[in-house]
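Report on the following structure.
One protein chain is absent from this view; the other protein chains keep their places.
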Amino acid sequence: MSGNPDAAAAGGEWPLWEVFVRSKAGLDHKHCGSLHAPDAKAAVQLAREVYTRRQEGTSIWVVRSDQIVASDPGDKDMYFDPMADKVYRHPTFYELPDAVNHM
Amino acid sequence: MYTQAMDTAPREERSALEDAALQQRFDARIDAGEFIEAKDWMPEHYRKTLVRQISQHAHSEIVGMLPEGHWITRAPTLKRKAILLAKVQDEGGHGLYLYAAAETLGTSRDQLLDALHTGKAKYSSIFNYPTLSWADVGVIGWLVDGAAIMNQVPLCRCSYAPYARAMVRICREESFHQRQGFDALHVMMTRGTEAQRAMVQDAVDRWWWPSLMMFGPPDAASTHSEQSMRWGIKRISNDDLRQKFVDATAEQARVLGVTLPDPDLKWNEQRGHHDFGAIDWAEFWRVVGGDGPCNRERLATRVAAWDDGAWVREAALAHERKRATKEMAA
Partner (left out) sequence: MVASIALKPDAHTRYVLRLADTCLVWSHRLSEWCGHAPVLEEDIALANQALDLLGQARALLTHAGRLEGQGFDEDQLAYLRDERDYLNVTLAELPNALVAGARGDFALTVLRNFFLSAWMLALWRALERSSDAELAAIAGKAAKESRYHREHAADWVVRLGDGTDESHRRMSAALDRLWPCTSELFDADEVDAAAAATGLGPAWDALREGWLADVQAVLAEATLPLPPAPAWRGDAKRGRHSEHLGPLLAVMQVLPRSYPGGVW
(Lines give C-alpha, C1' and ligand atoms only; values in the text may rest on other atoms or scores of the structure.)
Protein backbone atom coordinates (compact mmCIF):
# COMPACT_ATOMS: atom_id res chain seq x y z
CA MET A 1 0.00 0.00 0.00
CA SER A 2 1.45 3.31 -1.05
CA GLY A 3 1.69 6.55 0.86
CA ASN A 4 0.97 8.46 -2.32
CA PRO A 5 -2.60 9.82 -2.35
CA ASP A 6 -2.73 9.92 -6.16
CA ALA A 7 -1.75 6.28 -6.36
CA ALA A 8 -4.44 5.42 -3.88
CA ALA A 9 -6.97 7.32 -5.98
CA ALA A 10 -5.81 5.61 -9.15
CA GLY A 11 -6.38 2.31 -7.35
CA GLY A 12 -9.97 3.41 -6.76
CA GLU A 13 -9.83 3.94 -3.02
CA TRP A 14 -11.61 6.92 -1.51
CA PRO A 15 -9.22 9.00 0.61
CA LEU A 16 -9.33 8.86 4.41
CA TRP A 17 -10.52 11.91 6.36
CA GLU A 18 -10.27 12.69 10.07
CA VAL A 19 -13.46 14.05 11.62
CA PHE A 20 -13.73 16.67 14.37
CA VAL A 21 -17.10 17.54 15.92
CA ARG A 22 -18.08 20.46 18.12
CA SER A 23 -20.88 19.27 20.38
CA LYS A 24 -22.12 22.58 21.69
CA ALA A 25 -21.54 26.24 20.84
CA GLY A 26 -18.57 27.49 22.80
CA LEU A 27 -16.82 24.12 23.10
CA ASP A 28 -13.81 22.86 21.11
CA HIS A 29 -14.04 20.54 18.15
CA LYS A 30 -13.02 17.05 19.29
CA HIS A 31 -11.55 14.29 17.15
CA CYS A 32 -14.07 11.46 16.93
CA GLY A 33 -12.77 9.15 14.22
CA SER A 34 -12.27 8.86 10.49
CA LEU A 35 -14.16 7.91 7.34
CA HIS A 36 -13.66 7.52 3.60
CA ALA A 37 -15.12 10.08 1.19
CA PRO A 38 -14.40 11.02 -2.44
CA ASP A 39 -14.28 14.80 -1.87
CA ALA A 40 -14.49 17.47 0.81
CA LYS A 41 -18.22 18.16 0.53
CA ALA A 42 -19.06 14.45 0.75
CA ALA A 43 -16.69 14.16 3.73
CA VAL A 44 -18.65 16.78 5.69
CA GLN A 45 -22.01 15.25 4.76
CA LEU A 46 -20.91 11.72 5.56
CA ALA A 47 -19.38 12.88 8.85
CA ARG A 48 -22.83 14.21 9.73
CA GLU A 49 -24.38 10.83 8.86
CA VAL A 50 -21.81 8.72 10.69
CA TYR A 51 -20.83 10.78 13.71
CA THR A 52 -23.78 13.00 14.67
CA ARG A 53 -26.89 10.79 14.60
CA ARG A 54 -27.41 11.15 18.32
CA GLN A 55 -27.29 14.93 18.38
CA GLU A 56 -23.59 14.90 19.09
CA GLY A 57 -22.82 17.91 16.94
CA THR A 58 -23.35 21.53 16.01
CA SER A 59 -20.30 21.86 13.79
CA ILE A 60 -18.06 19.52 11.81
CA TRP A 61 -14.48 19.85 10.59
CA VAL A 62 -12.91 17.30 8.25
CA VAL A 63 -9.26 17.08 7.28
CA ARG A 64 -7.62 14.65 4.89
CA SER A 65 -5.66 12.23 7.08
CA ASP A 66 -2.49 12.78 5.06
CA GLN A 67 -2.68 16.52 5.88
CA ILE A 68 -2.39 15.99 9.63
CA VAL A 69 1.02 16.80 11.04
CA ALA A 70 1.66 15.09 14.36
CA SER A 71 4.41 15.14 16.96
CA ASP A 72 6.57 12.05 16.91
CA PRO A 73 5.98 9.78 19.92
CA GLY A 74 9.72 9.12 19.89
CA ASP A 75 10.21 12.78 20.77
CA LYS A 76 7.78 12.64 23.68
CA ASP A 77 10.58 13.00 26.22
CA MET A 78 12.13 16.14 24.82
CA TYR A 79 8.81 17.73 23.84
CA PHE A 80 6.85 17.27 27.04
CA ASP A 81 9.06 16.33 29.99
CA PRO A 82 10.64 19.78 30.30
CA MET A 83 7.17 21.14 31.23
CA ALA A 84 7.12 19.03 34.38
CA ASP A 85 9.48 21.17 36.46
CA LYS A 86 8.11 24.62 35.63
CA VAL A 87 5.69 24.48 38.53
CA TYR A 88 5.82 28.25 38.95
CA ARG A 89 3.42 28.41 35.98
CA HIS A 90 0.63 26.99 38.15
CA PRO A 91 -1.41 29.15 40.55
CA THR A 92 -1.05 26.57 43.36
CA PHE A 93 2.69 27.27 43.55
CA TYR A 94 1.94 30.57 45.29
CA GLU A 95 0.97 30.72 48.96
CA LEU A 96 -0.89 33.93 49.77
CA PRO A 97 -2.49 35.25 52.96
CA ASP A 98 -6.05 33.88 53.40
CA ALA A 99 -7.58 37.31 52.94
CA VAL A 100 -6.44 37.45 49.31
CA ASN A 101 -6.17 33.73 48.51
CA HIS A 102 -9.21 33.81 46.22
CA MET A 103 -6.93 35.33 43.55
CA MET B 1 -0.36 10.74 10.75
CA TYR B 2 -2.18 7.53 10.00
CA THR B 3 -1.84 5.05 7.18
CA GLN B 4 -0.13 7.02 4.49
CA ALA B 5 2.39 8.84 6.68
CA MET B 6 3.40 5.61 8.38
CA ASP B 7 4.12 3.95 5.07
CA THR B 8 6.42 6.66 3.73
CA ALA B 9 8.62 6.57 6.86
CA PRO B 10 11.91 4.81 6.02
CA ARG B 11 12.54 1.48 7.63
CA GLU B 12 14.92 2.20 10.45
CA GLU B 13 17.86 -0.08 10.79
CA ARG B 14 17.98 -1.23 14.33
CA SER B 15 20.29 -3.57 16.12
CA ALA B 16 19.01 -6.59 17.97
CA LEU B 17 20.03 -4.79 21.15
CA GLU B 18 17.84 -1.77 20.31
CA ASP B 19 14.90 -4.07 19.51
CA ALA B 20 15.24 -5.83 22.85
CA ALA B 21 15.25 -2.48 24.65
CA LEU B 22 12.15 -1.35 22.75
CA GLN B 23 10.43 -4.64 23.54
CA GLN B 24 11.25 -4.24 27.23
CA ARG B 25 9.89 -0.70 27.33
CA PHE B 26 6.76 -1.85 25.49
CA ASP B 27 6.17 -4.71 27.95
CA ALA B 28 6.65 -2.32 30.86
CA ARG B 29 4.06 0.08 29.41
CA ILE B 30 1.56 -2.79 28.97
CA ASP B 31 2.17 -4.04 32.50
CA ALA B 32 1.66 -0.51 33.85
CA GLY B 33 -1.73 -0.41 32.09
CA GLU B 34 -0.67 2.35 29.70
CA PHE B 35 -2.32 2.98 26.34
CA ILE B 36 -0.47 2.35 23.08
CA GLU B 37 -1.24 4.89 20.31
CA ALA B 38 -1.00 4.55 16.55
CA LYS B 39 2.55 5.79 16.04
CA ASP B 40 4.09 4.19 19.11
CA TRP B 41 6.61 1.40 18.63
CA MET B 42 4.98 -2.01 18.92
CA PRO B 43 6.05 -5.61 18.29
CA GLU B 44 5.08 -6.78 14.81
CA HIS B 45 3.12 -9.67 16.31
CA TYR B 46 1.07 -7.26 18.45
CA ARG B 47 0.28 -5.15 15.39
CA LYS B 48 -0.72 -8.21 13.31
CA THR B 49 -2.88 -9.63 16.07
CA LEU B 50 -4.73 -6.34 16.44
CA VAL B 51 -5.28 -5.92 12.70
CA ARG B 52 -6.72 -9.42 12.61
CA GLN B 53 -8.92 -9.00 15.66
CA ILE B 54 -10.18 -5.48 14.93
CA SER B 55 -10.88 -6.16 11.26
CA GLN B 56 -12.68 -9.43 12.01
CA HIS B 57 -14.77 -7.56 14.54
CA ALA B 58 -15.55 -5.00 11.80
CA HIS B 59 -16.43 -7.73 9.29
CA SER B 60 -18.81 -9.23 11.87
CA GLU B 61 -20.68 -5.94 12.17
CA ILE B 62 -21.06 -5.59 8.41
CA VAL B 63 -22.11 -9.17 7.77
CA GLY B 64 -24.32 -8.89 10.85
CA MET B 65 -26.40 -6.26 9.03
CA LEU B 66 -27.74 -8.95 6.73
CA PRO B 67 -29.73 -11.38 8.92
CA GLU B 68 -31.70 -8.61 10.61
CA GLY B 69 -31.71 -6.31 7.57
CA HIS B 70 -33.63 -9.13 5.89
CA TRP B 71 -36.67 -8.16 8.05
CA ILE B 72 -36.72 -4.38 7.67
CA THR B 73 -39.19 -4.48 4.78
CA ARG B 74 -41.43 -6.84 6.78
CA ALA B 75 -41.35 -5.03 10.13
CA PRO B 76 -44.91 -5.33 11.50
CA THR B 77 -45.39 -1.75 12.71
CA LEU B 78 -43.93 1.55 11.59
CA LYS B 79 -42.33 2.02 15.01
CA ARG B 80 -40.59 -1.38 14.80
CA LYS B 81 -39.54 -0.57 11.26
CA ALA B 82 -37.85 2.64 12.39
CA ILE B 83 -36.20 0.90 15.34
CA LEU B 84 -34.85 -1.96 13.23
CA LEU B 85 -33.59 0.33 10.49
CA ALA B 86 -31.78 2.48 13.08
CA LYS B 87 -30.34 -0.61 14.72
CA VAL B 88 -29.00 -2.17 11.53
CA GLN B 89 -27.66 1.23 10.49
CA ASP B 90 -25.77 1.33 13.80
CA GLU B 91 -24.15 -2.02 13.00
CA GLY B 92 -22.86 -0.48 9.79
CA GLY B 93 -21.57 2.43 11.81
CA HIS B 94 -19.81 0.10 14.25
CA GLY B 95 -18.13 -1.67 11.37
CA LEU B 96 -16.98 1.72 10.13
CA TYR B 97 -15.48 2.79 13.48
CA LEU B 98 -13.63 -0.53 13.65
CA TYR B 99 -12.26 -0.35 10.10
CA ALA B 100 -11.07 3.16 10.99
CA ALA B 101 -9.32 1.82 14.11
CA ALA B 102 -7.69 -0.98 12.11
CA GLU B 103 -6.50 1.50 9.49
CA THR B 104 -4.39 3.27 12.12
CA LEU B 105 -2.20 0.15 12.17
CA GLY B 106 -0.92 0.47 8.62
CA THR B 107 -3.59 -1.12 6.46
CA SER B 108 -6.48 0.23 4.38
CA ARG B 109 -10.19 -0.46 4.30
CA ASP B 110 -9.95 -1.83 0.75
CA GLN B 111 -7.28 -4.32 1.84
CA LEU B 112 -9.39 -5.42 4.80
CA LEU B 113 -12.50 -5.84 2.65
CA ASP B 114 -10.49 -7.80 0.13
CA ALA B 115 -9.47 -10.21 2.89
CA LEU B 116 -13.12 -10.67 3.83
CA HIS B 117 -14.34 -11.09 0.27
CA THR B 118 -11.68 -13.65 -0.65
CA GLY B 119 -12.39 -15.70 2.46
CA LYS B 120 -9.03 -14.97 4.11
CA ALA B 121 -10.59 -13.14 7.03
CA LYS B 122 -13.28 -14.44 9.32
CA TYR B 123 -16.35 -12.92 10.92
CA SER B 124 -18.42 -14.06 13.87
CA SER B 125 -20.05 -17.36 12.95
CA ILE B 126 -23.34 -16.42 14.61
CA PHE B 127 -24.28 -14.50 11.48
CA ASN B 128 -24.19 -17.67 9.40
CA TYR B 129 -27.55 -18.69 10.84
CA PRO B 130 -30.80 -17.77 9.08
CA THR B 131 -33.50 -15.45 10.47
CA LEU B 132 -36.70 -17.36 9.92
CA SER B 133 -39.29 -15.26 11.76
CA TRP B 134 -39.86 -11.78 13.13
CA ALA B 135 -39.12 -13.16 16.61
CA ASP B 136 -35.58 -13.97 15.44
CA VAL B 137 -34.99 -10.21 15.22
CA GLY B 138 -35.94 -9.74 18.88
CA VAL B 139 -33.93 -12.78 19.95
CA ILE B 140 -30.85 -11.52 18.13
CA GLY B 141 -31.15 -8.21 19.96
CA TRP B 142 -31.59 -9.98 23.30
CA LEU B 143 -29.08 -12.83 23.02
CA VAL B 144 -26.61 -11.99 20.26
CA ASP B 145 -26.25 -8.30 21.12
CA GLY B 146 -26.29 -9.28 24.79
CA ALA B 147 -23.35 -11.61 24.22
CA ALA B 148 -21.60 -8.97 22.11
CA ILE B 149 -21.94 -6.42 24.91
CA MET B 150 -20.29 -8.82 27.37
CA ASN B 151 -17.41 -9.30 24.97
CA GLN B 152 -17.13 -5.62 24.19
CA VAL B 153 -17.23 -3.87 27.56
CA PRO B 154 -13.82 -5.24 28.65
CA LEU B 155 -12.38 -4.14 25.30
CA CYS B 156 -12.99 -0.52 26.28
CA ARG B 157 -9.83 -0.98 28.36
CA CYS B 158 -7.85 -2.66 25.59
CA SER B 159 -4.22 -1.56 25.52
CA TYR B 160 -4.46 -0.28 21.94
CA ALA B 161 -6.14 3.10 22.37
CA PRO B 162 -7.79 3.62 18.95
CA TYR B 163 -9.52 0.25 19.42
CA ALA B 164 -10.47 1.10 23.01
CA ARG B 165 -11.93 4.44 21.92
CA ALA B 166 -13.95 2.79 19.14
CA MET B 167 -15.26 0.29 21.68
CA VAL B 168 -16.38 3.06 24.04
CA ARG B 169 -18.39 4.59 21.20
CA ILE B 170 -19.81 1.23 20.25
CA CYS B 171 -20.79 0.24 23.80
CA ARG B 172 -22.69 3.48 24.24
CA GLU B 173 -24.83 2.62 21.21
CA GLU B 174 -25.08 -1.13 21.82
CA SER B 175 -27.27 -1.01 24.90
CA PHE B 176 -30.21 0.27 22.79
CA HIS B 177 -29.73 -2.79 20.56
CA GLN B 178 -30.25 -5.27 23.35
CA ARG B 179 -33.10 -3.31 24.96
CA GLN B 180 -35.10 -2.99 21.72
CA GLY B 181 -34.80 -6.75 21.13
CA PHE B 182 -35.90 -7.65 24.62
CA ASP B 183 -38.74 -5.13 24.40
CA ALA B 184 -40.02 -6.60 21.14
CA LEU B 185 -40.05 -10.09 22.67
CA HIS B 186 -41.56 -8.93 25.94
CA VAL B 187 -44.49 -7.29 24.17
CA MET B 188 -45.20 -10.46 22.18
CA MET B 189 -44.88 -12.73 25.23
CA THR B 190 -47.00 -10.63 27.58
CA ARG B 191 -49.55 -8.99 25.29
CA GLY B 192 -49.39 -11.01 22.10
CA THR B 193 -51.26 -14.01 20.76
CA GLU B 194 -50.62 -17.72 21.23
CA ALA B 195 -49.13 -17.81 17.74
CA GLN B 196 -46.73 -14.98 18.59
CA ARG B 197 -45.61 -16.69 21.79
CA ALA B 198 -44.93 -19.89 19.86
CA MET B 199 -42.91 -17.85 17.34
CA VAL B 200 -40.77 -16.42 20.15
CA GLN B 201 -40.12 -19.78 21.79
CA ASP B 202 -39.17 -21.29 18.44
CA ALA B 203 -36.66 -18.50 17.82
CA VAL B 204 -35.13 -18.96 21.29
CA ASP B 205 -34.79 -22.70 20.65
CA ARG B 206 -32.77 -22.00 17.49
CA TRP B 207 -30.55 -19.16 18.71
CA TRP B 208 -29.61 -20.19 22.26
CA TRP B 209 -26.76 -22.61 21.60
CA PRO B 210 -25.20 -20.55 18.75
CA SER B 211 -25.22 -17.54 21.14
CA LEU B 212 -23.20 -19.49 23.71
CA MET B 213 -20.71 -20.35 20.99
CA MET B 214 -20.15 -16.63 20.38
CA PHE B 215 -17.72 -16.56 23.29
CA GLY B 216 -15.40 -18.86 21.39
CA PRO B 217 -13.96 -22.25 22.22
CA PRO B 218 -13.29 -23.28 25.82
CA ASP B 219 -10.18 -21.63 27.31
CA ALA B 220 -8.20 -24.85 27.10
CA ALA B 221 -8.77 -25.04 23.34
CA SER B 222 -8.30 -21.35 22.52
CA THR B 223 -4.98 -20.70 20.75
CA HIS B 224 -4.75 -16.90 20.65
CA SER B 225 -6.06 -16.17 24.14
CA GLU B 226 -2.91 -16.35 26.21
CA GLN B 227 -0.81 -13.91 24.21
CA SER B 228 -3.80 -11.57 23.80
CA MET B 229 -4.29 -11.55 27.57
CA ARG B 230 -0.59 -10.82 28.08
CA TRP B 231 -0.83 -7.79 25.78
CA GLY B 232 -3.94 -6.33 27.36
CA ILE B 233 -5.97 -6.96 24.20
CA LYS B 234 -8.14 -9.56 25.88
CA ARG B 235 -9.14 -8.97 29.47
CA ILE B 236 -11.49 -11.80 30.46
CA SER B 237 -11.40 -15.47 29.40
CA ASN B 238 -13.92 -17.11 27.04
CA ASP B 239 -15.32 -19.42 29.71
CA ASP B 240 -15.68 -16.65 32.28
CA LEU B 241 -17.59 -14.44 29.84
CA ARG B 242 -19.79 -17.34 28.80
CA GLN B 243 -20.66 -18.09 32.43
CA LYS B 244 -21.51 -14.42 33.05
CA PHE B 245 -23.78 -14.47 30.02
CA VAL B 246 -25.62 -17.64 31.07
CA ASP B 247 -26.21 -16.28 34.56
CA ALA B 248 -27.62 -12.96 33.31
CA THR B 249 -29.70 -14.49 30.53
CA ALA B 250 -31.29 -17.26 32.62
CA GLU B 251 -32.83 -14.57 34.78
CA GLN B 252 -33.97 -12.54 31.75
CA ALA B 253 -35.58 -15.67 30.26
CA ARG B 254 -37.65 -16.04 33.41
CA VAL B 255 -38.90 -12.45 33.04
CA LEU B 256 -39.81 -13.16 29.42
CA GLY B 257 -41.52 -16.42 30.18
CA VAL B 258 -39.52 -18.45 27.66
CA THR B 259 -37.74 -21.75 28.27
CA LEU B 260 -34.06 -21.96 27.37
CA PRO B 261 -33.53 -25.22 25.44
CA ASP B 262 -31.11 -26.79 27.93
CA PRO B 263 -32.44 -29.45 30.32
CA ASP B 264 -29.14 -29.24 32.25
CA LEU B 265 -29.44 -25.53 32.95
CA LYS B 266 -29.90 -24.98 36.68
CA TRP B 267 -28.68 -22.81 39.51
CA ASN B 268 -25.78 -24.27 41.47
CA GLU B 269 -25.88 -22.81 45.00
CA GLN B 270 -22.36 -24.02 45.79
CA ARG B 271 -20.71 -22.40 42.78
CA GLY B 272 -22.95 -19.35 42.86
CA HIS B 273 -23.51 -19.80 39.11
CA HIS B 274 -25.82 -21.65 36.70
CA ASP B 275 -24.66 -25.05 35.53
CA PHE B 276 -25.39 -25.62 31.86
CA GLY B 277 -25.25 -28.42 29.32
CA ALA B 278 -22.50 -29.43 26.92
CA ILE B 279 -22.03 -27.29 23.81
CA ASP B 280 -21.76 -29.09 20.48
CA TRP B 281 -18.28 -27.87 19.50
CA ALA B 282 -18.39 -29.94 16.32
CA GLU B 283 -21.16 -27.67 15.08
CA PHE B 284 -19.15 -24.58 16.05
CA TRP B 285 -16.06 -25.70 14.09
CA ARG B 286 -18.21 -26.73 11.15
CA VAL B 287 -19.88 -23.33 10.93
CA VAL B 288 -16.65 -21.39 11.57
CA GLY B 289 -15.00 -23.52 8.92
CA GLY B 290 -17.54 -22.47 6.26
CA ASP B 291 -20.26 -25.10 6.43
CA GLY B 292 -22.99 -23.27 8.30
CA PRO B 293 -26.45 -22.68 6.80
CA CYS B 294 -25.72 -19.24 5.35
CA ASN B 295 -21.95 -18.84 4.98
CA ARG B 296 -21.81 -18.82 1.20
CA GLU B 297 -24.84 -16.57 0.86
CA ARG B 298 -23.64 -14.01 3.40
CA LEU B 299 -20.28 -13.64 1.73
CA ALA B 300 -21.75 -13.63 -1.78
CA THR B 301 -24.14 -10.85 -0.74
CA ARG B 302 -21.32 -8.68 0.57
CA VAL B 303 -19.17 -9.36 -2.50
CA ALA B 304 -22.11 -8.47 -4.77
CA ALA B 305 -22.72 -5.17 -2.98
CA TRP B 306 -19.04 -4.27 -3.25
CA ASP B 307 -18.67 -5.32 -6.90
CA ASP B 308 -21.95 -3.67 -7.92
CA GLY B 309 -20.77 -0.47 -6.28
CA ALA B 310 -17.37 -0.30 -8.01
CA TRP B 311 -18.59 1.98 -10.81
CA VAL B 312 -20.11 4.35 -8.23
CA ARG B 313 -16.90 4.65 -6.22
CA GLU B 314 -14.84 5.13 -9.38
CA ALA B 315 -17.20 7.78 -10.74
CA ALA B 316 -17.03 9.78 -7.50
CA LEU B 317 -13.23 9.85 -7.70
CA ALA B 318 -13.26 10.69 -11.40
CA HIS B 319 -15.60 13.61 -10.78
CA GLU B 320 -13.39 14.95 -8.01
CA ARG B 321 -10.29 14.69 -10.18
CA LYS B 322 -12.05 16.68 -12.93
CA ARG B 323 -13.17 19.31 -10.41
CA ALA B 324 -9.70 19.63 -8.89
CA THR B 325 -8.12 19.98 -12.33
CA LYS B 326 -10.58 22.71 -13.29
CA GLU B 327 -9.87 24.52 -10.04
CA MET B 328 -6.12 24.47 -10.61
CA ALA B 329 -6.50 25.69 -14.18
CA ALA B 330 -8.74 28.57 -13.07
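For clarity, chains are labelled A and B in written order, and residue numbers in each chain start from 1.
Quick note on the criterion: a residue touches a chain if its C-beta (ideal position, glycine included) is under 8 Å from a C-beta of that chain, and two chains touch if they have at least 3 such contacts.
What you see is a predicted model, and the numbers here were worked out from it, not measured in a lab.
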Revision key, fill the gap. Here the chain that is not shown touches A, B
Revision key, fill the gap. Among listed residues B:P43, B:G92 or B:G106, the absent chain is touched only by B:G92
Revision key, fill the gap. Filtering B:L50, B:V139 or B:M188 for touch with the omitted chain leaves B:M188
Revision key, fill the gap. Considering the complete complex, of B:I36, B:L50 or B:L66, the missing chain is touched by B:L66
Revision key, fill the gap. Contact residues on chain B toward the hidden chain run 62, 65-66, 69, 72-82, 85-86, 88-89, 92-93, 95-96, 99, 134, 184, 187-188, 191-193, 195-196, 301, 304-306, 308-316, 318-320, 322
Revision key, fill the gap. Note that chain A touches the chain not displayed via residues 14, 35-38, 41-42, 45-46, 49-50, 53
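Following the convention adopted for this analysis, only the chains that are shown with their structure count from here on.
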**Study point:** Rounded Å distance, chain A centre to chain B centre (Cα mean)
**Key:** 27
Check your understanding: Within the complex, which stretch of chain A touches chain B?
Key -> 1-5, 8-9, 11-14, 16, 18, 32-36, 38-39, 42, 50, 53-54, 65-66, 68-70, 72-74
Practice item. Enumerate the contact residues on chain B facing chain A in the complex. Key: 1-8, 37, 39-41, 89, 93, 96-97, 100, 103, 106-111, 165-166, 169, 173, 310, 313-314, 316-317, 319-321, 323
